[in-house]
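The structure appears below as structure tokens.
Note that this complex is displayed minus one protein chain, with the remaining chains in position.
Per-chain residue numbering starts at 1, and chain names A, B and C are given in the order in which the chains are listed.
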Amino acid sequence: MSALELSSRSRLDSRRARARATFGQLLRSASFDVGAVIVVFWIVDAIFWHALVPQDPQALNPLAALQGPTAAHWFGTDWLGRDVFSRTLAGSTSVLEIAPLATLLGIAGGTVVGLVTGYYGGAVDALVMRLVDAFLAFPLVIIAVLVLSLLGTSEITVIVLIGVIFTPVVSRTVRSVVLVERDKEYVASARLRGEGDWYIMTAEILPNVTTPIIVESTVRLGYAIFTAATLSFLSLGIQQPSPDWGLTISLGRQYLQIAPWIVLFPAVALATLVVAVNLVADSIQQVMAQ
Amino acid sequence: MKNESGLNEYEYHLYDTLRNGDFSRRDFIRKATAMGITVPIIGSILNAVEPAVAGAASRSAHAVAPKRGGIARVGVNVPTAAPDPVMMADEGGIVTVQMAGEYLVTPDQNWNLQPVLAQSWKSTNPKTWTFTLRKGVKFHNGQTMTADDVVATFNRLTDPKVGSAALSAFNGILAKGQIEKVSDYVVTFHLSVPFVDFPYLLSPFNYNAIILPRNYKIGTFMKTGSGTGAYKVTGYTPDQGATFAKNTSYWSPGMPYLNGIKLSYYQDTATGVLDMQGGQYDYLPSITYGSGQALFSNPNVVIQRHASSGYRTIQMRTDIAPFNNVYLRRAVADSLDRKGMIKALLGGFATLGNDDYFAPVFPISKLASKQVPQRSQNIAKAKQELAQGGQPNGFAVTLTTEQYQEIPNLAVVIQQNLKSIGVDVTLNVETQTAYYGSGANQPWLSTPFGITDWGARGVPSQGITPAYTCSGTWNSAHWCNTSYDKLLGSLNASLDETTRMRIAAQMATIQHDAVPDAIAYWLDDLQAHGKNVHIGYAPSNYVNPRAMWLA
Amino acid sequence: MSELRSADDVLSVSNLSISYRRRARAMRVVSDVSFSIRRGEAYGLVGESGCGKSTIAMAVMAYLADNALIDGGSIRLLGDEVIGARAADLREWRASRVAMVYQDPGSSLNPTMRVGRQLAEVYRYHDHVSWDAANASALTMFERVQFADPRTILERYPHELSGGQQQRVMIAMALAANPALLILDEPTTGLDATVEAEILDLVEELLRDIGTAALFISHNLAIVSRLCDRVGVLYAGRLVEEGPASEVLHTPHHPYSIGLLNSIPHWGATKDHLRLLPIPGDPPALGQIPSGCAFASRCAIAEDACLAAPPPLAPCSGVHSLSACLRRDDAADLAAVVAKNEAADGPAPVATPVRIGREAVVEVTDVIKRFSAHGTTLTAVSDLSLTLHRGEILGLVGESGSGKTTLARTIAGLYRADGGVVRVGDATTRSRRERASFLQMVFQNPDTALNAKFRVARLLGRSVKRLNPGLSADERQAKVLDVARSVKLQESHLDLLPGALSGGLKQRVAIGRAFTGDPTVVVLDEPASALDVSVQATILNLLVDLQREHDLAYLFISHDLSVVRYLSDRIAVMYLGELVEIGPAESVMRPPHHPYTEVLLSANAAAIAAGRARIRLRGPSPSLANPPSGCRFHTRCPRSLGELCATVAPPMQVADAGHQYRCHIEPSALATLQSLRPDAAAARDAETTTDTDATTTRSTRGHS
Partner (left out) sequence: MLTYLSKRLLLALVTLVLVSFIVFLASDVLPGDVGRTILGNFATQAQVHALDVKLGLDHPLLDRYWIWVSHFVRGNWGTSYTLQVPVFGLVMRHFLNSLILGAFALVLIVPISITFGVLAATHHDRPLDRVISVTGMSMLALPEFVTGIVVLVVFSIVVHWFPVSSSVPVFSLPSIVRNLFLPALPEMVLIFGYVSRMARAGTVEALNAGYTRTAVLKGLPRHRVMMRHVLRNSLLPTITVVAVQAGYLVGSLIVVETIFNYPGIGNLIYTAATNHDQPVLQAAVFLVALVYTLSNLAADLLYAVFNPRVRLAS
């Protein structure tokens, strides 16, 4: 079966070539480069912060509270004398845990709902889309405030909540592209050879809507970080003593005037991450759109 | 009952104590005023002992003559419920109501009770208290205040059907129907049990005890002119603020000094503090060290600091694992870095606690403070106690608490402190609403390990009764020690101050050893005001509006 | 070609080269093109998609895309250089010296502006007249482009106009400032045949009246031959042949031009008489134009010298044409091209037995299909009955919106009929799978008909698996290779994604997929109309071969009468969801036939070129949501009888054996009417009026 070998090699090659081309295109975009470097930095940091921090981010030193940046504490200390630099580095973990998981959940849910409603259309679609409309009539944060103030908070709750909130948004995007794909002839041709609906949805249509789903994922990831941080800020997400950025900003707000470094560094860190994720998302969106 | 000196039994007892040197002059005056002993009699006793101190009994006057006019801008946390004297239980509501309402008596800075709507009071025995009311007091709606109003007020507060916030304070002491109108201006309280400190329950320490018209309807305070105070309500916007104008027919001539008060609500203390800095407030009756940070270094702001009996229980349930083992409770108590807590969490604005309720601020705690050894962080000892408790390698436990002031940070410190003896603490910080819960679900009363905020009480038994007696409704540690309870009974019934101090020391020892709660510190009350603002004393971050003036 | 430039030239393009930069790479799309257009002359630029036609037009308008780069050459408009001209000059020249009509009038008009205003603007800003005067001029212009009610059209928004009306507006706008040159870039692509004919009539008339020079860009040789004086043939960015229209289209002197002409079924040709002759191979990809003659790799007569350098455009002896072929004068060799291409494509046609009268494989009885959208219900197919027999090709024609595709999809089972019965196969064809192996479908657009994420092997393999249950993996693999071979795909194609295939190859995959289950019936919905003519020929040949080989029945849908006529045994004509005529192909093409068929025939560019008389439709196309009473065609019918047609639905008349049409006029009367010339002006060639099945030499006439 040398022909087969040959063909599998060429298949691999062509796939690689395509991946290379897309990636190469991405790399040529300066905003992608900058964004990717920052995102990778924070991901590495989120995983290996134990090795990076100069001090235990939880170690108290009541006598050295609220000290400004010094050689010992590059970013100063917080109200309990903890090292702000170490806490800023350790603070990326929670948001980078919550946001991707929540995004994954939302994308998965949204894809299923979008596929089914878009493919079948009709009454189910109308009903689900009305529900989605109704759901989307509430600002995201309001839903979160409502639910979290009722259910109480935990990391899992926050992940599930953000995921659930994202589901209708994603389902709309997926549905709109599925609606287009559904009417393409390859779907008709699949029906003509007697394929089942499930096969058509998953094997035929799904691969063709991956691009918008990938784009949506990157965009959602940015929103997820944004939302998770905002919930922490509203004391509805992560709990003390987590060095989570949103939480730290919320708690450190009262020391803003005498110890602005407590808030400043996590805020800058959060800003870089959010902007970087969006830069990457934007670049991917542009390359994918071509 | 009168003896040769013309003093009644109790007055004579005080005289005796004072003469024997068991009392300082200050203690004597505090005690005497609490008992309703009139100033001339106090003077004569003091004169008998040491003539020079007589002047101290008279009310200290301001060094500078108050200026009149102006409107003071006061900021306070937004009330969590509509301000109402009967129902209120939060700072925002209390401050709002106290702007217009008054009590029978009020403490001064040394916790001496001063007459307000009551002119004088006396006790024939610790179970019977008679108050003579001030004449010529009018409610803002024009009604004259008489004994009927006072009887109605306390019947309302003690009526379980009304469900007032003061029910627990009166629980077991005073019940509906035990208030007797003797004449139009005399009221007698017939207590269920002897209670020497009873007048404190009629003061701002029991903040609901504001005198209201007999026909008062709950929820109407901000609209109907039901107060008697120096200022009356002129406007109220829920969650924004209220305005008050000078009461021109106030019973105390010449008072008050201001033309009015503008009370504004802020959503969180941090915002209030920022506004204070921005010069938008003259006076913040309640700030905390955490939120008030920026004010401490502000040259335009004066910080008032008063020791109080407000504290945090680091409560450990004595009836279930792991803290049903006293050694483990002691291990926790011994691992705490109390000084560090006071420094980091409170900027030093607190006094050390020693795991018993007898705060240094209470006069009868004097002996207890001396006798019970102060706990301080001792890791080795704590580890040893862990071993004695059968957990030499530590254990894991969840600390459940509330999102309130420095408490989350306290939880973090406790977590770190316990880590050093190998106890692994998981934090569960809930909203206040969730932590206090309702009905059958009140986490603060059921959690094995928690931190709860307790406001200041005027007298120890007011806090001990609900929190540390076997039948205490708020006994979050589920601690029951019958000899402790018995001692409390004696404490309340005994007129002898020395005996009371001795009992207090005994109780403190029992509680200290059993450690139902680790009590790490007693908070100071902190208030902030502008340099040109003068405020009167009021306990526990409450307000005394009639003393305010602007320079 | 500077020697050709004269003072009379409206446009002279010399040595123009243009490339596009894509990802830092420059790709040449136009190479060394020179031509000129004299005052009043109509010049046609012909070529397949991607040959650079539109790029040249845009270069003349000085409106190239941002990534386009003019590598050299000059474009002179009335003697002034366009390349590098000042913006103010360009603004001045646009509309007054050169104006353009685009392929897609719908998107070329501002959707938020009344069309009258859009036209008046030109007067307002070119002649600097008041708005009132501009509006008056606009009205006059609308009258000139023959709007029946120009005053109301002025007030319309683009979306309220039909495609034909929109294109009239565009033409009016282009002519408003009396340009010296009018560029028409595929102005009728996307329009129905009848509308196309009207627009071309209009353009022809206007050009004649106004005397404006025209640059006419088209892939359609028939249209170009009808309108233009001179023609240039573009291949891969180069002009390969240029000359008087009659010469280039009748006696071409470049192998590519010859190939193009041979790819098209000329008017009257049928599959049983003659095989189409496609050009082998594919045109070079963008940016990969070889150094020598770009056509060499596909050319039957290429020599080594062809690969050295691009042959220059030089005069041929004996004619006026110029050709860029080294063997331009070798007439005998040109004939050899034909022969070689023929040999390369497949066997010569074989006359096949009569296919009518065998058993029915599809029977459609009184089928109704409705769609409802936005609160209105359209009856796309009403009460339609027809039969498809084993082994026959039934052609289905009609304008867009006539219900062809709906009928096809209803037959295929993609739509559920709202009334009537569709019977496919016999009583044993019950299950979905049986039906699937019995009937398959090929769609118009292979880009969307193939799942872009599946490789060819999987596309075919999945179909093999579904339609041939019980095959082992090895057998399936063998079958896939078999199918691939039968549609002339190479084994290497199997590993490619559709994106890597050309349009023709994609359509072969789609056809192959439809044949994996050895079906009895195949529904072909415009299977070749999205393709370039040379590719179309390959596909049509393939379909013919497969049909013969497997004795298949085809339902073949097309809007192109020439193709339908070429391929079909029988033809069915639809109008507004109704079947108006059905019968043997040649019988339908001949009177008596339904007046609508008559109109379609007369609008067919190839037929016009072949000299058929032009018959015009009246009025606008009625809405399916609200079809006319009586005979649905009566509102537009050139042969309407008036009251009767408007009120009573016409009966089916039998014209011939198996030939029926729906009309009130009976066959003999209709035959007489239709044999007369209804419009003397349009009938240019009296001899060919009824000469519907005249066979002419294959290299002389094009089609649409």
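In this text, a contact is a pair of C-beta atoms (placed from the backbone, for glycine too) under 8 Å apart; a residue touches a chain by one contact, two chains touch by 3 or more.
This structure is a prediction, so every number in the text was calculated from the model and none was measured.
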Interface partners of the hidden chain - shown chains only, full complex considered: A, B, C
Among C:V46, C:L109, C:L139 or C:V422, residue touching the chain not depicted: C:L109
Among A:V116, A:V147, A:V215 or A:I284, residue touching the chain not depicted: A:V147
Residue among C:M100, C:L249, C:L394 or C:C645 touching the omitted chain: C:M100
Contacting the left-out chain in the complete assembly, out of B:Y103, B:W129 or B:Y266: B:Y266
Touching the absent chain when the full complex is considered, from B:L274, B:M316, B:A331 or B:M501: B:L274
Hidden partner interface residues of chain B, rising order: 78-82, 84, 87, 89, 160-161, 163, 165, 167-168, 219, 237-240, 266-268, 271, 274-275, 277-278, 280, 431, 433, 436-439, 441-442
On chain C, residues whose C-beta touches the chain left out of the figure: 61, 63, 90-96, 99-100, 102, 104, 107-113, 118, 121-122, 125-126, 157, 159-160, 170, 173, 177, 374-375
Contacts of chain A with the absent chain, listed as residue ranges: 31, 130-131, 133-135, 137-142, 145-147, 149-151, 222, 226, 229-230, 233-234, 246, 249-250, 253, 256-257, 260, 263, 267, 270-271, 274-275, 277-279, 282
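Quick note on the criterion: only the chains that are shown with their structure count from here on.
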For chain A paired with chain C, centre-to-centre distance based on mean C-alpha positions, whole Å: 49
Separation of mean Cα positions, chain C and chain B [Å, integer]: 94
Numbers and ranges of chain B residues touching at least 2 other chains: none
Sites on chain A at which at least two other chains make contact: none
Contact footprint of chain A on chain B as seen in their complex: 269-270, 273-274, 277, 290-291, 293-294, 297, 337, 340-341, 343-345, 403, 408-409, 411-413, 415-416, 427-431, 434
Chain A to chain C touching residues, read off their complex: 3, 7-8, 10-11, 14, 25, 184-186, 188-195, 204, 207-208, 210
Complex contact set, residues of chain C against chain A: 23, 409, 412-414, 432-433, 435-436, 439-441, 443-445, 448-455, 457, 462-463, 466-467, 491-492, 494-497, 500, 510, 513-514, 517
